[in-house]
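Then we have chain A:
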Amino acid sequence: MTKIDSKIPEGPLAEKWTHYKEHQKLVNPANKRKLDIIVVGTGLAGGAAAASLGEMGFNVKVFCIQDSPRRAHSIAAQGGINAAKNYPNDGDTVYRLFYDTVKGGDYRGREANTYRLAEVSNNIIDQCVAQGVPFAREYGGTLANRSFGGAQVSRTFYARGQTGQQLLLGAYGALSKEIKKGSVKLFTRREMVDLVVMKDGRARGIIVRNLFTGEIERHSAHAVLIASGGYGNLFYLSTNAMTSNGSAAWRAYKRGAYFANPCYVQIHPTCIPVHGDYQSKLTLMSESLRNDGRIWVPKKKEDAERIRKKEIRPRDIPEEDRDYYLERRYPAFGNLVPRDVASRAAKERCDAGYGVGTGLAVFLDFKDAINRLGKDVIKARYGNLFDMYERITDDNPYETPMMIYPAIHYTMGGLWVDYELQSSIPGLFVGGEANFSDHGANRLGASALMQGLSDGYFVLPYTMQNYLADQITVDRITTDTEEFDEAEKAVQERIDKLLSINGTETVDSIHKRLGRIMWDHAGMARNKKGLEEGIKMIQELRKEFWSNVKVPGTKDGINIELEKALRLADFLELGELLARDALHREESAGGHFREEHQTPEGEAKRNDKDFMYVAAWEYAGDDKEPVLNKEPLVYENIEVKTRNYKTA
Partner candidate 1 sequence: MSSSHFYSSITKKIIMSLMGLFLLTFLLVHLTLNSFLLFDKNLFNEGAHFMGTNPFIQVFQWVLFAGFAIHILYGIILQIQNWVSRPKGYKKRAWMEQSPFSKYMIYTGAIIFIFLAIHLGNFFFVKMGWVGNGVPELGGKEDMGQLVIDLFSNGGYVAFYVIMFLLMGFHLDHAFQSAFQTLGLNHPTYWGFIKGLSRVYAIVVTLGFVIIPLVIYFR
Partner candidate 2 sequence: MDLKLKIWRQASPTDKGQFVDYDVHNISTDASFLEMIDILNDELIEKGERPVAFDHDCREGICGMCSLYINGHPHGPEAATTTCQLHMRKFKDGETVVIEPWRAKPFPVIKDLIVDRSAFDEIIQSGGYISVTTGGVPDGNSIPINKEHADLAMDAAACIGCGACVAACKNASAMLFVSAKVSQFALLPQGKIEAHDRVKAMVAKMDELGFGNCTNTYACEAECPKEISVANIARMNREFIKAKLG
């Protein structure tokens, strides 16, 4: 008997969302003005939702951690956004996009949500075009498409290598329009530090820290939407922005929201390899590079070794001595296999001693593409990425192959939500990467932007309205309540405690150590022993943090070390939950690879009999083990198979 109700509407898959919209409750315009909504985050999901809810007439308060909503990390997405438009006439349909997404996610996503995502994908493109997003065009003036990992059709729309930026600026424009109109009120440089849940169990507000003044502020609303992104920075080094963090989601978890599938972490195969211990972040090279680049390592170990010692150059290795291992292992998809598969294959080669560079890198070679298409075509397609690569590494990718290695990129796990994207706390909605999402155990390329905007423009405005329809008799919420008092006091105490420790370790040095533990014990390949060790190490590190961290400065005004310490305190707890989830999931699925569960060829081996469910963890207290709730996954419209990228 499970406590979980995912509220999937009745009816055939293709009609569920229409059915929902036809029967949902609405709020009349006069009442909308009386209802307040808090939106945390201004990325694709948060920005789009805040703008759309404002347009509908609700009173929206939107919070962002940066100085402007335009800087949310959605902006860094490079490659593109999927939609089942079938403009290239290559056989795409909504069902096929749905199917590819579920399969890409290794059959660990919720069917109804994923179908809805595919269904509204086309609306997203229309919406963004209307907003003036300068998508790439064909000479005839129609929208251009390109192909991406995990699909055999070209369904990815793009704006050069800056699709995320352009989509975000579209949402930012829509948001700006509403701010001017007064329906949305913007709060910048604010970080959510707690969720306020009333005695009746409903989420009614948040506590934020003003990062400029250090003041702790209370904000109330009839409903709260968290769209604060993923928790990839738990690993210290990731492709996430420096302020990306898991605290908003984690605080909601500690207030009773379930945290689902934290172990599903996406490791992106094409990042610039780590080069030094002072390094602050990893840089992604768009997956679109895999369209034309070929990934290889030397066939002979001795060649790999000589390359590492810089005795020979990559181009000295003859064609027959190169191992294009993705093409070898997955002939049907080749270099375009999904990210988890490509990442593990790179790790496998490097662990076996064939790595180049520092030993933790493989080549991504454009030689053949340049020979086939000419340098100009390659430059037009990837020029900005090549320039970026050269700036960072000082290597010219037109002449020598790029070196890449997998890095933490995206978290499929997140706060558990039902079909309405409502968490287990009534009135708390979660959108974008912050929710456990529609991607199952692995996300396909160009699907994050799709999900963020789907949630923001086309799902949350409907489902939140459905919730708020019951709230029209509730007066404006006061912040002068015991619950707000208690939440604010807890935050103040946490801050005071951090500032009083005055130990010897900086926040970053502890964070680096946490990242190391996570990468080694709960990274690309996991096993029982390693995870158990990892959990112990995290617990010890957490103790050390709370007794020996050094946070200089005061709580007033800008104190970046304090901000980082608050985030790290939450990561130190989240990390343990991630490892626990990974430990309990005795199978390999998508981004979660357990070494005990693999085929003789080293492919992931799922255990559908025992683990075809969403693991929704429930907080039970600081000293207690979290409670595992299971939402069974039922596939009625798709045949569950072993993922196969070897043959079509």
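Candidate entries met the following condition: all candidates are chains of the complex that A comes from, given by their letters.
The definition used in the following text is that contacts are C-beta pairs under 8 Å (C-beta built on N, C-alpha and C of every residue); 3 or more make two chains touch, one makes a residue touch a chain; residues count from 1.
A quick note: this is a predicted structure, and the numbers were derived from the prediction, not measured.
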Revision key, fill the gap. In this complex, the candidate that touches chain A among 1 or 2 is number 2
Review point. For chain A, which residues count as touching candidate 2 in their complex?
Key: 48, 51-52, 55, 66-71, 73, 75-76, 85, 87, 123, 125-143, 159-160, 162, 164-166, 169, 172-174, 176-177, 179-180, 186, 188, 212, 239, 241-243, 275-276, 278-281, 283-284, 387-388, 391-392, 394, 457-458, 461, 506, 508-509, 550, 552-553, 557-558, 560-561
